[in-house]
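The block underneath contains the structure these notes are about, expressed in structure tokens.
Every protein chain but one is kept in place in this view of the complex.
When the chains are written out, they are named A, B and C in that same order, and each has its own residue count from 1.
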Amino acid sequence: MTITPPALSVFETLESEVRSYCRGWPAVFDRARGSRLYDEDDHTYLDFFAGAGALNYGHNNPVLKRALLDYLERDGITHGLDMGTTAKRAFLETFQNVILRPRDLPYKVMFPGPTGTNAVESALKLARKVKGRESIVSFTNAFHGMSLGSLAVTGNAFKRAGAGVPLVHGTPMPFDNYLDGQVPDFLWFERLLQDSGSGLNHPAAVIVETIQGEGGINVARLEWLRALADVCRRHDMLLIVDDIQMGCGRTGPFFSFEEAGITPDIVTLSKSISGYGLPMALTLFKPELDIWEPGEHNGTFRGNNPAFVTATAALDTYWADGQTEKQTLARGEQIESALVALCAEPSAEGATYRGRGLAWGVEFPDRARATAICRRAFELGLIVETSGPDSEVVKLLPALTITPDELEEGLRTLARAVRETA
Amino acid sequence: MTITPPALSVFETLESEVRSYCRGWPAVFDRARGSRLYDEDDHTYLDFFAGAGALNYGHNNPVLKRALLDYLERDGITHGLDMGTTAKRAFLETFQNVILRPRDLPYKVMFPGPTGTNAVESALKLARKVKGRESIVSFTNAFHGMSLGSLAVTGNAFKRAGAGVPLVHGTPMPFDNYLDGQVPDFLWFERLLQDSGSGLNHPAAVIVETIQGEGGINVARLEWLRALADVCRRHDMLLIVDDIQMGCGRTGPFFSFEEAGITPDIVTLSKSISGYGLPMALTLFKPELDIWEPGEHNGTFRGNNPAFVTATAALDTYWADGQTEKQTLARGEQIESALVALCAEPSAEGATYRGRGLAWGVEFPDRARATAICRRAFELGLIVETSGPDSEVVKLLPALTITPDELEEGLRTLARAVRETA
Amino acid sequence: MTITPPALSVFETLESEVRSYCRGWPAVFDRARGSRLYDEDDHTYLDFFAGAGALNYGHNNPVLKRALLDYLERDGITHGLDMGTTAKRAFLETFQNVILRPRDLPYKVMFPGPTGTNAVESALKLARKVKGRESIVSFTNAFHGMSLGSLAVTGNAFKRAGAGVPLVHGTPMPFDNYLDGQVPDFLWFERLLQDSGSGLNHPAAVIVETIQGEGGINVARLEWLRALADVCRRHDMLLIVDDIQMGCGRTGPFFSFEEAGITPDIVTLSKSISGYGLPMALTLFKPELDIWEPGEHNGTFRGNNPAFVTATAALDTYWADGQTEKQTLARGEQIESALVALCAEPSAEGATYRGRGLAWGVEFPDRARATAICRRAFELGLIVETSGPDSEVVKLLPALTITPDELEEGLRTLARAVRETA
Partner (left out) sequence: MTITPPALSVFETLESEVRSYCRGWPAVFDRARGSRLYDEDDHTYLDFFAGAGALNYGHNNPVLKRALLDYLERDGITHGLDMGTTAKRAFLETFQNVILRPRDLPYKVMFPGPTGTNAVESALKLARKVKGRESIVSFTNAFHGMSLGSLAVTGNAFKRAGAGVPLVHGTPMPFDNYLDGQVPDFLWFERLLQDSGSGLNHPAAVIVETIQGEGGINVARLEWLRALADVCRRHDMLLIVDDIQMGCGRTGPFFSFEEAGITPDIVTLSKSISGYGLPMALTLFKPELDIWEPGEHNGTFRGNNPAFVTATAALDTYWADGQTEKQTLARGEQIESALVALCAEPSAEGATYRGRGLAWGVEFPDRARATAICRRAFELGLIVETSGPDSEVVKLLPALTITPDELEEGLRTLARAVRETA
């Protein structure tokens, strides 16, 4: 496939230099369906990125689309603040019946504003309010968002520098396997907590991703997560799982922490919760933590009702039984097999892979390699992104609805890109 | 009209206590069109709130709706991160041609994430980065958002307390007329800036609303805004106009600062920019400030393409000529006449009003009165909200597309609510 | 008098560039008595600076010297941490009998470490602990010390920049007459406090100097101080008077706030409390505020017992009756008369003066003039310093024990320096 450089003029002349993905994928996209995107010149791209995890059910999923069109056509409430609406009620009831009850999760549901960082900000505010402390522990290579509260618990130095003020009240701890197995899990963290002379401000909460998506597809072991929950319990800290990228089925089960058998105190969801790529976010917490005063946290777009409609349809369609989880795990095995083969190729010497469900990463010894691979993959019609502090990991994040054939095709293209960049 | 208490169970049992508007308006809304909402029992409500300013063109505006449905039906890109898309290009070109060029505004355009607080956070980050200073000056009774950076420049003590950490790096200055004309404008602010012994950390920027919507419809005089711009220029501070609530035609012209003849360094837009109540936000700034590195600020939903589609349609439909501005000012005069009469009634003794364009406030000597009026108005089928630090102001924020008859009807209902709460 | 440039080599080669007074007074001083200093070449200097207010009873005051020598000779405890010692007991009893009881002041006494900034740090910590709030209000051109807590409530931008971190939790308010009488006292401060939307974090305390010594000899009117005490009382904020420079009789009475008839919640004393220039400081507070835990604030040199000895002697000698106060006021009148005459001279055109007791300042329209006058005065054998954010004020701070003749001599020299710099 040959790609003609598109006319990007207005993007280059009018849009801020802050734009980024469009630089790596120099096309003007026009439409999409499932795992395929089409640019304005009708080039086709297979999508292994899924809107950074916001499109778990693919682009313009037909079931959700039908529900959305029906709703819009009949002039359903579009913008509802936090008013009661029939669409919101349907969502809440479905979320309760399909997600919370079968998992025995006791959560209250908050609509904190429709983006991930809003959910994280509300979670941190609530934890601090409940515990009466300022400090939060996060983990190396965590990513939680770009507004000031979320950024303070995000690891990336480049993003942090954008704050323009010192980012305080957060302390990083080593994520699972950060120290290559040389240190017992939580040895350092627990010593700090137990020792009244350690200098650690006692944290209100710990915020963690079960798999760090932006941080390089770093997969926490289930026993590590269980031990973390235990540390939190023993030291009176709330456990916040940021499930924005790894929730909504990305790792198999609806919540990424289900396999570990833990019940976090607070959970943030966004990205794929609406199912259709529409802005929506939830903050879930145990009922005894619900000490918010009415309106203490608010936001104009927290009642994005079209998103409630597609979210309800997505839950009904994909989560009423265990099929989605099973299929995700099967697709994951398909990826793993391909990565085993890929890493065994001479052109991928030294490469390692890791992942769970449909979130996978491949790391190359040459830290510039991942970027080259993604660039070549794009030329070959595959959309795939890097991850990690130095963009040193190729991240595979296909839609959960991708077919085995599409997956096979994409993995073949990836292998070719690897070979052609060796 | 009699309102039967609706079955709110799932809202009460599952949704967090943080919910607020739904408490004052105990209905379950189902659909809406223009300035009318309908609840599930088919009760009708006239809307003087317009989604807190997010629905300037009314609910489910038919022109925008058509564009949106067409786009969704043809599988246009829904979720686009910051990739180039045809929908984004159309928006950028239209924004340039219809808004920026005719006003001779040189701004670069940033998509900071689809909510107002994202836009404010990005504006503050950029200002601090450009100037290399942390401090920001805001104004008494300002409202800029709920995430940590925005909250630090928001006045409301109740909202601030929700942060759970001390809010720092911000200093409040008196908004126009805050000290009842007893003090020359900017006397205090300029003394602080000129005096190297004042103790004020020299600010990177000043952030201001031309009319404080949440703060009580406090209207800054044009000469005050001009003087503020001058203070900023003379003391090397950036001027940020937060036009999230008052922009997009709310006060008459597209930007609320146009009448003052000033060109802010940075402008934030959200709420009505998509025109359809869909989450979207923009940060505009002078090109010499565009020192962002690629990806230094990002966000999953900053490419909400359906919102770009309705935004483009809204600009084309309402801003290609001066009709909308003229009509808004005419409707504003209609309101003002009614408020003159209202405040002259015995039941409104001591009440005062203020406003511009289609943003108006009525304040009553008894600070509990506004809440009573809004409650009674709702019973009478009118949706209208309070504003101000003690909810002491009745805020009128109808859609710009409201008809003279609807406006008349609403104002009559309001007058009745005033009388019936005397 | 001709001054030969002394051999400053080790000061220039070994001591840090941070040194400052030694630059304006390029001599190597050797001994001193009363108001006279002698350098190593036996040049004599009359002292109008008194150790920045730390030598209210003159250099090496003979009564205090005798007590100190006796104590040292008999091997009295020199370094006592916060252990009970006979010297400390004698000081506490004398302080109670001579100072607190006659003035009906109920204060508990804390030894916070032997410098002014230690006293201020402890006062701020206690206020925050008592009120459970972080924010402190200070005043324009305040000076409270160089450690991080004190620096945050100090006005001088040059000193503040030395912190290397943003200085937060403090908000400056206008000191008396800061806005030239154009604004009613405390109008702005009270509006901020009363308005829950103002954005001011409710302060734990207000810290004030009755006369700002470093800030330019800015004299607060007694009614302003009374009104401030009233604002504090009405808004649940502690009133801290920093009497480090203006206490110990500098303005006439022992505490500078006595004339105003107010009783601050917390008072800091240092500089002249030991009377002999030895490091010592006190933090005084109302007994109900004494919620310190044992050892919660400590410091190695808080039991500088030689200083307790001279402090006790100073209180016994100078404060057992009202003579010192009377004499200070008389000397103050002598200064005032001379300044009236000085400011009437053509060479001082436009100069203004202000002061109380034995703290006076003369400000010249040409802001560089004060520095020139002080330099010339030094050449003429008079030690006198500038003050104010731009060093624009000549500050007169002679010992309280200066004789009328010495005072006359110094004022004559000052007048000559003024003429010779015109």
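The rule is short, and it goes like this: a residue touches a chain if its C-beta (ideal position, glycine included) is under 8 Å from a C-beta of that chain, and two chains touch if they have at least 3 such contacts.
As the structure is a prediction and not an experimental result, all values here were calculated from the model.
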Sole residue of C:Val109, C:Leu187, C:Leu222 or C:Leu329 that reaches the chain not shown, by the stated touch rule: C:Val109
Candidates C:Glu73, C:Asp104 or C:Asp405 - the one touching the absent chain: C:Glu73
Those residues of chain B which, in the complete complex, touch the missing chain: 165-166
Hidden partner interface residues of chain C, rising order: 6, 8, 10-11, 14-23, 25-33, 37, 40, 51-55, 59-60, 65, 68-69, 72-86, 88-89, 92-93, 95-96, 108-111, 113-118, 121-122, 124-125, 127-129, 134, 145-150, 152, 158-159, 161-166, 169, 204, 244, 270-271, 276-279, 283, 285, 290-301, 304, 306
Positions on chain A where the hidden chain makes contact: 134-135, 138-142, 153-158, 160, 166-172, 174, 178-179, 182-184, 187-188, 191-192, 195-202, 215-216, 388-390
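Convention: only the chains that are shown with their structure count from here on.
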Contacts with two or more other chains, residues of chain A listed in rising order: 165-166
